[in-house]
Every structure is written in C-alpha cells, then in structure tokens.
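Okay, so here's the structure we're looking at.
Every protein chain but one is kept in place in this view of the complex.
Up next is chain A:
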Amino acid sequence: MTMARAASSRRSFLGHSYNLVGVVASLVILAWTLVAIFAPYIIPHPIGDIVDDDYFGPMRQGLWLGSDYLGRDMLSRVLMGARYTVGISLAAVSIACFSGVVLGMIAAVTGGWLDSCLSRFLDAMNSIPSKLFGLVVVAAVGSSIPVLILTLAVIYVPGAYRFARALAVNINTMDFMTVARVRGESTVYLIGSEILPNIIRPVLADFGLRFVFIVLLLSGLSFLGLGLQPPLADWGALVRENIGGLPFAAPAVIVPSLAIASLTISVNLLIDNLPQKIRDRDA
C-alpha cells in the first residue's frame, strides 16, 4: 500500500524515478545555468551604469531588485554575477574532480609506493583548512580568475582523490579486474574501461557536493575581498560591496545572498533526492 503510494508520487525519467523536490531543485539549477550562459544578452542595464539617483534603492518597476551602493541596477549585477560564481566554480570543480578521480584510480590500480606517497601527500594537503589555504595563496600571488580557479581546484583535489580511491579499491578486488590484468591490459585501459564505468555514478554525486563546497568557498573569499576583484563581481563580492545596506535591509545585500543559497541548497537537495542507485557509494 505504502509502496504503491510512494511509487505514484515519483516520476520516471531516463529510466530513473525522481521525486518532486529533486525536480524542483534541478529546475533551479537549470535556470541559473541558463542565466550564467546568456547573462550578457538578458541584463536590462549595463552592469557599470548608474541608473538610480538614490543608493540602496528599493525594488520598483524598472529596477526589479533595487539599486546597489552606487545606484547601479541590482538585477543586472546579480545576473552577471551568476556567470562568475557558476563559471569559476564549475571550472574549478571539473579540474579538481578530474585530477582527483584519475589519480585515485591510478593509485588504487597500481598500489605500492605510488599509492602510499600520493595518499600521504594528499592527506597532508587535506589538513590545511580550505579558507586559510585560499587566504595564503591570495596573499602570495594575488587574486585573478585563473588563480582563483586553480586554487579552488587544488584545495578540493585531495577530497575527490580520497573518495575515488576508496571506491576504486573495492572494484580492484573484483574478479573481472584480475581477468583484465591476466589479459595484460594497460593501466589506462584498466582505469578507463574497467573501473571508471563502475564508479561513475557516485563520482558524479560527489562532483555535485564538491561544487557546493567550491561555491561556498569562492563566495567566502570574495566576501573577504580576496576573491574576484572589482569591477568584476560574483555573488560573494556583491554581498561584500553592499554590506552597508544591511542596517536598512536593502535588497542589494539580501538578493545575492539568496542567489547563493538557492543554488547551493538546490544542488544539495538534488543529490539528497537522487535515486539510491546513483547515490550509493558501492553502486
């Protein structure tokens, strides 16, 4: 009885069933992705233009999200901010997960000293608090988009490595791995054709989680003034530059915060509501 009801509240899509929360979350993510891609074409005002005589203006017709501390249109700035927040985070998480997963699989397949050295070194990297690492790097080499992407990627490689290695070690003990080894297959074949297809689903879920961490860290750094530098502004930087509007609850400080929250909460909810089959670590 309960089974039937649970089944009817789920929709089937691409062979998996998703529940309502998951669908709504993926729609929010899709919307922000589209905004990030098409932002330059849909912003009502150029982001640098001062369009309001008043600063921290309220929401009204024409300026749908009010104006910022200089009287610039907040809607345009938030839409453009999506580009930087989503773009930089996506680039960083792709680099982090790609290198982490490849290294993790290689370590699991080869084992021996390579495995111990890599694991020991990356565990040490993991023992540096992420925000602190960001602070020190920014202090050392300054802040620019490539530096930010690389820093964020380096910070999250150890986590991706550890996750992928743990999964790959399990697969490595399977009979088909022994068979492939006896056949004399190369390491590239082993990790690409035997291990990767078996761990790809949990790895993708991990990709999503890591994306959230990176968005949060990037916003945090930008909020401290150590992330994206003006005139560019991601959502964290938008909160920072408009923090003066906090005492009168200006939309300029609330809206970018809500934008970050909507993105990160959606990704978390989507992952939480993924079908068990995808989410399970030992899928």
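Quick note on the criterion: contacts are C-beta pairs under 8 Å (C-beta built on N, C-alpha and C of every residue); 3 or more make two chains touch, one makes a residue touch a chain; residues count from 1.
We take it that contacts and distances are computed from a predicted model.
Its UniProt record calls the unshown chain "Putative ABC Transporter, permease protein", which is the correct pick from "Succinate dehydrogenase", "Putative ABC Transporter, permease protein", "MxaA protein" or "ATP-binding cassette domain-containing protein".
Which of A:L118, A:V212 or A:L274 touches the hidden chain is settled by the complete complex: it is A:V212.
From the options A:L20, A:I42, A:L114 or A:A139, the residue with contact to the chain not on display is A:A139. Touch with the chain that is not drawn comes from one residue among A:I29, A:L65, A:V253 or A:L274, which is A:V253.
Annotation for chain A: contacts to the undisplayed chain at residues 120-121, 123-125, 127-133, 135-142, 212, 216, 219-220, 223-226, 236, 239, 243, 246-249, 253-254, 257, 260-261, 264-265, 268-269, 272.
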